[in-house]
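Note that one protein chain is taken out, while the other chains of the complex remain in position.
Naming follows writing order (A and B), and every chain is counted from residue 1.
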Amino acid sequence: MSAEPHIEQPQTTSAAHNLLASVGEPILMIARTVREIFEMFSLTLYYVVRGRKRWPAIFEQMYDVGNRSILFIAVTLGFLGMILIFQAGNQALQITGDLQVLGGLFLQLLLREFAPTIAAMMIATRVATGMAAQIGSMVVTEQVDALQMCAAQPVDYLVVPRFIACTIMMVILTIFAVLVAYVCGAFTAYMAFNLNPRTFIDLGFITWFDPIIGLVKAFAYGMAIPIIACHAGLNVFGGSEGVGRATTQAVVNASLAVVILDFIISGLGYVVLGLL
Amino acid sequence: MQSIAAKLIRPLHGVGQSFNYWAFQIGGLCILMARIMVNMLPWRWQFDGPETWRNLYRVGVKSFPIVAVTALLTGAIMVIQSGLYIEQYGAYGLLGWGAGYTILREIGPIMIGLMFSGRVGANNTAELGTMKVTDQIDALRALAIDPIGYLVMPRFLAMIIMMFLLVVVGNFTALVGGAITSQLLLGVNMKLFAWSVITYVFLDDLFHGLIKAVAFGFAIAIISCHFGLNTQGGAVGVGRAVNASVVGSAIAIFVLDYIITFASM
Partner (left out) sequence: MIVVDNISKSHLGRPVLENVSIEIPEGTNLGLIGPGGAGKTLLLKIICGLVKPDSGKVTIGGIDVHKLGATQLADLRFRIGMLFQNYALFDFMNVADNIAFPLRQEGTLGELEIAERVKKALHDISLSTIGNRFPNELSGGMKKRVSFARAVIRQPPILFYDDPTAGLDPVISSKIFILLRTMQQERGTTAVTISHDIGGIKEICDFFAMIDRGQIIFHGNRDAIERCEIPLVMQFWRGFSDDDLDG
């Protein structure tokens, strides 16, 4: 469509105008993206409740999101567990010389913060790029138009199975992530600080609050990531360049959403815990 | 009988295939690294000033807002998480230490590295991949322009330099975010927070994080260029390459982080 060069827009060149434009344009763009994402989210919820469930498609997506991420999550979260125990153990040795509470506190922090968030960051890179690339290339090759012409709604047909699958799998992967990181942490504590795994595995610090907030986070991330990825994918224009742009946008937006949701839920959790 | 044999072979086939895949990728990464090193030799040195400058701008300035937001929120989250313990023991003077130590040594470089890989690494793979599938790279070769010198080197340098600078800025932003949160949410005075950071957090901790930043920048540059230059198969291929690139970068970030942490003790 762009065989001809762009027609120059008339420019009003006052410094104040330019400054305002350079600030306002990104803000407008961000506002529009956020609004579109929320619209898609509500449409998806509508179809989740009202639409026909396509279980084969959902299971296929669950396999894609879950089973195929297991190795990736295991490697990254395993290393994270080792790193954190290494750093924390060294610091604890220097300051208190006591490693008795290391395992218990580590488990608590894993549940509250690191396992859900880092696992979600990993899913945001692996799954969000995959979804955006897949749906984006469907848009580029007119398959999404063809879906619409066959009277199938793209949100119903493409987004809903991914949404359901990712939400379920995110919770499961978070539990898996806690286990992997904890086991690797215990191993490191034994190897580096000669800490007995029986001392390390300590559930004494855990209250009902810790697993609940971890699962709430996982649930929220699991809903946000597929919506953002599919939004990026469905808004592709242009050929392979457009697909590349969409995948980048998907991973950036999804990671940012994870960080922002983490901040909001952690803050709320802190306030709730203070009230109780 | 044949089908049973085929069923027995199939898992082996998968193993062999993924072995081939990994061997190809790791070998390709090593070759790319070697070619970059050869390009670094004084008598082979090719330096495209304007192109490097353009990449520094694109890599650094364009990803600054995202890194700043991420760092600000990460600092805030770290303060909230340590706040729960600090409150329990009433040791408000340790808040700055807890947040500062984790941010500077671990979480700052990791989070900024992951965002950098998503923003810059993915973008870079997509760009090089698009050039590859539209035959632009072959066109460069046909014009006797070395793609390593012209395309990879400026990106490589820009990514390492900018990752370093972004972590410096990001660490500072994260501490600011932590200070604001400690004041507003926990009611711990910002001055106490700052005092705690200055007293308990050492320059070593900062350098530890910065070494990681350089290593992550190096890994992201090599990985994103490698997957971009080996893209095949149109728009679908570009998507797949970006996916592989960010996954590879994430694994590299955690593995390198572990190695550096382990080596520095």
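FYI, a contact is a pair of C-beta atoms (placed from the backbone, for glycine too) under 8 Å apart; a residue touches a chain by one contact, two chains touch by 3 or more.
Quantities reported herein were computed from a predicted structural model and do not represent experimental measurements.
Engineer: Quick check: which displayed chains does the absent chain contact?
Structural biologist: A
Engineer: Out of A:Val49, A:Cys150 or A:Leu203, point to the residue that touches the absent chain in the complete complex.
Structural biologist: With A:Val49, A:Cys150 or A:Leu203 as choices, the missing chain is touched by A:Cys150.
Engineer: Using the touch rule from the top, list residues of subunit A that touch the missing partner.
Structural biologist: Counting over the whole complex, subunit A touches the hidden chain at residues 1-4, 6-7, 9, 138, 141-143, 145-153.
Rule of thumb we're sticking to: only the chains that are shown with their structure count from here on.
Engineer: Can you list the residues on subunit A that touch subunit B in the complex?
Structural biologist: Touch residues, subunit A against subunit B: 26, 72, 75-76, 79-80, 82-84, 86-87, 90-91, 105, 109, 112-113, 121-122, 124-126, 129-130, 132-134, 136-137, 140-141, 239-245, 247-248, 251-252, 255-256, 259-260, 262-263, 266-267, 269-271, 273.
Engineer: Please output the residues of subunit B touching subunit A within their complex, sorted ascending.
Structural biologist: Those in contact with subunit A are residues 65-66, 69-70, 73-74, 76-77, 80-81, 83-85, 101-102, 105-106, 111, 114-115, 117-119, 122-123, 125-127, 129-130, 133-134, 185, 234-240, 242-243, 246-247, 249-251, 254-255, 257-258, 261-262, 265.
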